[in-house]
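The structure under discussion appears below in the form of structure tokens.
Missing here is one protein chain; the remaining ones are kept as they sit in the complex.
After this line comes chain A, so read on.
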Amino acid sequence: MSAELMIRAAGPAMSLQDMGRQGYLVFGLTRGGAADRRALYEGAALLGQPPDCAAIEMVGMGGTFEATADTVIALTGARMTATRDGAPLVWNASHALPAGAMLVIGGAQAGTYGYLHVAGGFDAPLQMGARASHLNAGIGGLLQAGDALPLCPGQTARSGYFLTPEDRLQGGTVRVVTSFQSHHFSEETRVRFAETGFRRDPRGNRQGVRMEADGDGFFAEGGLSIVSEVITTGDIQVTGDGAPYVLMCESQTTGGYPRIGTVIPSDLPRVAQAAAGTALRFEFIDHDEAIAIETRARADIKALASRIQPLIRDPYDIADLLRYQLVGGVISATADPFET
């Protein structure tokens, strides 16, 4: 029997996620995948494996896990409490998880979407080219207590390594470019939008995140009757009540509500991770600046593997390092994580 990760207790919204599915927009299916894709890159860098490995996405709260064979895990994204057989584990790090050890991941202390990665990724069946659950489309579903996720056989990775993540859990300024419907909003409305302090509304999920603010809503000129057009992830849609929604990875593919702009891809994790009530602002930048920022962000992701550092003074891992191979899961600083 192949090794498995058993879920002994499950938080309310855990699902398997990877980079999602591309090529199905014309059929009405958005890409889906991890809400904080950067956390997948970080987990992959920690474990020295390709970023398309599937991980468990945990919204707000983790669960209790037990592996049936020795493996190595990594924890990224929203910072959650974590213990292994009662001893605290450092977040944004890789750790040995021996067979039978109890991994308990609790509530989020900062951020919304936490990720549990395993060496080699989960060996769940590919469906339409990916392992990600697309909850809105009914592909896959939430993970439940009693589920057992197969591990890729023979995979190992080095444990006891740490990565300082890009700070993205506390809200802040989110950069936006104009898009093809921005002109439906007056210059005055766009300026007011950029000057407004928003709070992440509790109404938010993998489809979209509502932003609340004091004061008037943000209404398009000529009302809401525009023809339905393509939605891209990060679009900021304004519905009838004047409140903006940032559309996320499981949004619809088309929509008839006007969009004031689009969050640049590298700032989307900041929107996803903002917990309810977190303060956010939107700053319009021009396309050239956005391209420069995205180019830097991609270079930064490629450099993640070179920024991994050993965790200092973790006796459990030091003990483990004597039992596990030290050189398994070689990490290349030059491999291109965008190549799949």
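Please note the rule applied: contacts are C-beta pairs under 8 Å (C-beta built on N, C-alpha and C of every residue); 3 or more make two chains touch, one makes a residue touch a chain; residues count from 1.
In the analysis below, contacts and distances are computed from a predicted model.
The UniProt record for the undisplayed chain lists the protein name "Allophanate hydrolase subunit 1", from the options "STAS domain-containing protein", "Allophanate hydrolase subunit 1", "Nitrate/nitrite transport system ATP-binding protein" or "Tripartite tricarboxylate transporter TctB family protein". Within the full complex, the residue among A:Gln22, A:Thr173, A:Ser186 or A:Ser306 touching the omitted chain is A:Gln22. Considering the complete assembly, chain A touches the hidden chain via residues 22-29, 127-128, 137-139, 177, 179-180, 226-230, 232-235, 252-254, 261-262, 264-265, 287, 290-291, 294-295, 298.
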